[in-house]
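Note that one protein chain is taken out, while the other chains of the complex remain in position.
Which chain is which? They are A, B and C, in the order written, and residues in each are numbered from 1.
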Amino acid sequence: MTQETTTVIEHRLFQGDYRLLKLSAPAVGPLVQPGQFVHLRVPRLADAVLRRPFSVFKADAAGLSILYKSVGKGTAALTTVTEGEEINLIGPLGTGFPMIGKNTKTPVLVAGGYGNAALYLQAAKLPVKGIAFFGGRSAIDILCVDEFKTLGWDVRVTTDDGSLGQKGFVTAALDLWLAEQKNLQALELFACGPNAMLKAVGDRAIQNSLTAWLSMDRNMACGVGACLTCVIKRKTAAGWEWARCCKDGPVFEAREILWDE
Amino acid sequence: MTQETTTVIEHRLFQGDYRLLKLSAPAVGPLVQPGQFVHLRVPRLADAVLRRPFSVFKADAAGLSILYKSVGKGTAALTTVTEGEEINLIGPLGTGFPMIGKNTKTPVLVAGGYGNAALYLQAAKLPVKGIAFFGGRSAIDILCVDEFKTLGWDVRVTTDDGSLGQKGFVTAALDLWLAEQKNLQALELFACGPNAMLKAVGDRAIQNSLTAWLSMDRNMACGVGACLTCVIKRKTAAGWEWARCCKDGPVFEAREILWDE
Amino acid sequence: MNEKPDMRIKIGSLEMKNPVTVASGTFGYGPEYADLVDLDRLGAITVKGICTEPHVGNSTPRTFETSGGMLNAIGLPGPGAQGFIKKYLPFFENYRVPLIVNIWGKTVEDYSRVAEIFNDQARISALEVNVSCPNVKEGGALYGTDVNLFRTVVDAVRIKTQKPLIIKLAPNVADIKVFARAAEECGADAVSIMNSYPAMAIDIETRKTQLANRTGGLSGPAIKPIAIKLVWEAAKVIKIPIIGMGGIYSPEDALEFIIAGASAVAVGTASFTDPSTVVRVIEGMEKWMAARKISSVAELKGTVQA
Partner (left out) sequence: MNEKPDMRIKIGSLEMKNPVTVASGTFGYGPEYADLVDLDRLGAITVKGICTEPHVGNSTPRTFETSGGMLNAIGLPGPGAQGFIKKYLPFFENYRVPLIVNIWGKTVEDYSRVAEIFNDQARISALEVNVSCPNVKEGGALYGTDVNLFRTVVDAVRIKTQKPLIIKLAPNVADIKVFARAAEECGADAVSIMNSYPAMAIDIETRKTQLANRTGGLSGPAIKPIAIKLVWEAAKVIKIPIIGMGGIYSPEDALEFIIAGASAVAVGTASFTDPSTVVRVIEGMEKWMAARKISSVAELKGTVQA
């Protein structure tokens, strides 16, 4: 983990409401592992004391990029940064996705929203390519399909309105597909997206005794494990303990997580 | 007085540290009287609750302009506004310079800093042109000399370092000139600039039984007379009372003002 | 489309057509903002604090901007009760908006006297008692933070006025509930929460305080979360209405106070930032409620989940 003042190399509309922000980050870029995130100080947000966390979409020695959507005042301010401007970041942060287990034949990605971006590095890194389920409200919300295809993944899309791929929830498509699989033990799941989706994926994995790695999105303050803001309940022998999404996560195995009701 | 959302028409370095900001203000522009000011909400100053007051340099139906220097966080933020951007303002505010008295033959302007700008409309409006004393640290700080000359004023410049005009304080030049005048009662003074200069001008006027209109610069909050932040002591029969620079001023006659110590 | 929500509220016998007023000291005596704000659009106008006699207030500087707020130590200058009646009351003959006069004193007798003087003025709709001004050494701070003195003042004023009586509480106490209850027990018709919070800033180069009075009151968005908490706490123990204030800049801010337990709200520092705030707040609240089919402010009041 390091702190770096980066420079905006590229900033543009990516697709739908999502923007691509590419930063020159020679110190942080090369260190990023799949599923890790960076904590940005948003410029021109003078009355805000907190940074904003974003998953790393792509990263290399030259820089790193994120895909984000304007949902509040921090991300709205972020949309106004221009090429050449400086952005301070801390990263890479958190514990990302692990390598697939040695018995895994088919890795399965499940994503919604910025989850597609958060899974990209993992999709690129995994030595075996499998199947990717992407869900969203509408065609415009489904990011990076071609990029995953290019990497060699079998991409299955679902949209709530049927404007792209199958109509319905991504978990329904996953269910159908899981029901067809003979050798469930050859599967391993990696998911990032809305909470409800993560829980649904986790539940299916547990029912089928599969391993599922879920990247959790929790409000954060410090981003480095110091403030205990971003905690979730992690099961222990005795019951549960708090685990920090920013440090112990954001990626947790489904069986570790104790969901609140 | 009205509140208007204006558009930046022009924004550029004017001279030295001073910038010119020209706003399209069809509602406020035509109402401005010499010596009045506008109260700007500086864009991108999210953690600041107060507006910033600026004298109107020029104004007409098309718009109004101010000359300002970056001295703190508000004016620093102001330097970043770009053409086409919106700025909310309240104006015109305050009681400006009066017309010259009917016995006045020679109006005398005394200015330093943005005072040169604050006096421009008065210089343009006065039916008789007289003499203008402009002081500053260095040549670069003396604004608008040619503009005043074009209006028909006899401009005398002093600088602390002698880089333009006479070396020394503007009040010294004024003293020399006053000493030469036969008919002091034909003079009337109008001044805007640093406090020390205003006091010195006022003292000279009182010693010589002249009328001197001084535009006072005080920190402001509301700008409209409501909060009682910007008060100075105004002499009364019984002693003194508070007068509000934003409403009763900024222009006061020298004999009205009770200077603190 | 949607029906207009019922914005009316009552403070004792005072009926306000909407729950939005301005905070004392941030809106002058009435005329100052009349060019910029349609005064009759407001639920009420609350004027700057007035004492029996004319008062000169503090030296300058009197205000200072801080992060998300400002300090003020104006020191309650003013024309005195008779001066106000002569100089400013006639102005209100041209308006229908209810007038709340904020009063203060250096002694219990001052409070009692000024309440008595204003009791005869038909144009004045209610009195708000400032026991919490942090700036006047001679009293303010003390009356607002010592519950016995506090009761003495409320009693003294109550006895002298038939007008709706609002007590403005000091925020710098360990337990606001004690003072809210005391106000209710002494017969106040409402409490207002909160006054600016005692605070200070220093110029590190000159080593002088940024205010001539040394300390002043902090107001603005910075204090909103403190004010919300105090309103919420007080609302748990009193039945009389609360006028909530502290950093209200938007309809959403005002609604947050109502949901916390306030019956009405006041816009303060925000008028300096943008004089149109108070009308924007009224219109925005109406729109927000209409869109959600909330039929009245009363229905929304105190609906924070327990």
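Definition applied: a contact is a pair of C-beta atoms (placed from the backbone, for glycine too) under 8 Å apart; a residue touches a chain by one contact, two chains touch by 3 or more.
Note that the structure is predicted; figures quoted are calculated from it, not measured.
Considering the whole complex, the hidden chain is in touch with A, B, C.
Within the set A:9, A:48 or A:140, the residue that contacts the chain not displayed is A:48.
Listed residues C:145, C:195 or C:263: the one in touch with the omitted chain is C:145. Touching the chain that is not shown, out of C:46, C:209 or C:263: C:209 (per the contact rule at the top).
The hidden chain makes contact, of the residues C:85, C:199 or C:240, with C:199.
The set of chain A residues touching the chain not shown comprises 1-3, 41, 47-51, 88, 90, 218-219, 221-232, 242, 247, 260.
Panel shows chain C; residues 66-69, 71, 145-146, 170, 172-175, 197-202, 204, 206-209, 215, 218, 220-226, 228-229, 232, 247, 252, 255-256, 259-260, 288, 303-305 of it touch the chain omitted from the view.
With the whole complex as reference, residues 47 of chain B touch the missing chain.
Basically, only the chains that are shown with their structure count from here on.
The chains in contact with chain A and with chain B alike are C. Relative to the C-alpha centre of chain C, the farthest chain centre belongs to A. Centre-to-centre, using mean CA coordinates, chain A is 57 Å away from chain B. With each centre defined as the average position of its C-alpha atoms, the distance from chain A to chain C rounds to 48 Å.
Residues of chain B in contact with at least two other chains: 47.
The set of chain C residues touching two or more other chains comprises 67-68, 221.
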